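Below is a structure I'd like to ask you about.
One chain of protein is taken out of this complex; the other chains stay put.
Moving on to subunit A:
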């Protein structure tokens, strides 16, 4: 009887979690401020294991934060700044209302600001941590840098984003860090390898944005605030790792004319760089993919992306003077090897250069070799553009174009390729099917043999019962050819089947699930292959018709 009564929800998981509203009240912040703080500090909600326990018996849907996280936020100096800002706004309103302009001015001058340096340092204690998490930052900055001055965000933010992204691209060029490029319907994906970390970012196409109404730009702006700070520090460190000056002067001056600055800036430092880099990068031929090639961009191709990619791999690039400043040579230059054109035909053509479509550049980068240009001439139906991010495992579907490229990489001649590959593919398809059927086959075959015997027996018996006069016939027996390998295989398959029978329920479930997933994968791969085959057949038929 003695002792204190135990109360519910005073220990255990109920005390480890706190709802969002309570956390907000504890921090004395409004919801937008709380949201902003969570974004900046990287605090995210947690899903408790027993929601009802944590929710004190209620099943209402709530967001829970860890109490520890919220306590951690309590010590954040930025919270104080948020409160200061609130006070500042209040004072400013008051001064406006009273039309005390001097007070307004004074208040404006003392507008509270905050810095995010310590937060960056806290969230990313080491540089590699920061690099690992830079993907989103880059995507966001590239997006914001394409915004027009429509009032969706501050102009300074747009300019800062632009500056930082240009600096980043500049670093990628200088370090020759670009690895993969992919033109998707969403935008252009780039993947660079910086300090061993693969970093992927997506750049939208250069169109003005149709700003959606159901997007909260405040949230995005808060993220951008954090990301610009992060990206700035990362750029600084990266530039210093290459012995470059940060911020690069040439770029800061003419942020808007990106490529010009590249030219001006690169020529200074690249000379120094190259001597050092050459030793390291001789192994990697990819980095010098376009070295010695001279490109000219027509006005209708995406200049910034192409110039970036070509420069990343050591090519020289220029464009028409009227498009943008920074062009280094004219169309008439005789040493140009490739002119990138994206129109059905062109009037004046030079003999000593290739006229190719822009996809060639991207495909070359992904294939890591200079691809034959024939498929990319003007007006030609382009070969499919494949994603370099897909790594096919065994049993996955591999598009025939990829096989072609892989063959080219291995150094095989492209002649007769199509036929070979077609065969290969078919074979593979068969193999897969066979494998699938294997299990069933084994059982069936045994059964079949037995059944056959039984049929014979039945026949004989019927004859016996019907006619009584049994036609006794001795036929020479056939020697059963037994394939020892096949037998062994069958034996093994049976062994496996028996062992599967002995599995525990739990393991069996897991095993079935895994096998189901595998089967689904093969099914999908088969489906793709079938689709491709149907398409190819249709194409062939068309060609034949056309010939007739």
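Heads up, the rule we're going with is that contacts are C-beta pairs under 8 Å (C-beta built on N, C-alpha and C of every residue); 3 or more make two chains touch, one makes a residue touch a chain; residues count from 1.
In this section, contacts and distances are computed from a predicted model.
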### Task
Given the choices "Actin related protein 2/3 complex, subunit 4", "Sorting nexin-1", "Transcription factor" or "Ribosome biogenesis protein BOP1", state the protein name listed in UniProt for the chain not shown.
"Ribosome biogenesis protein BOP1"
### Message
Please identify which residue in A:74, A:148 or A:215 touches the non-displayed chain.
### Response
A:215
### Option from A:12, A:32, A:57 or A:125 whose C-beta touches the chain left out
A:125
### Task
Identify the residue among A:100, A:300 or A:333 that touches the chain left out of the display.
A:300
### Task
Could you please point out the subunit A residues that touch the chain left off the display?
35, 38-39, 42-47, 63-64, 106, 109-110, 113, 115, 117, 120-122, 124-127, 129-130, 132-133, 135-136, 139-140, 143, 160, 182-187, 189, 200, 204-205, 207, 209-212, 214-216, 219-220, 223, 232-233, 235-237, 240, 246-247, 300-302, 342-343, 357-359, 381-382, 384-387, 389-390, 399-401, 443, 446-447, 450, 454, 457, 461, 491, 494-505, 507, 510-511, 514-515, 518, 528-529, 531-532, 535
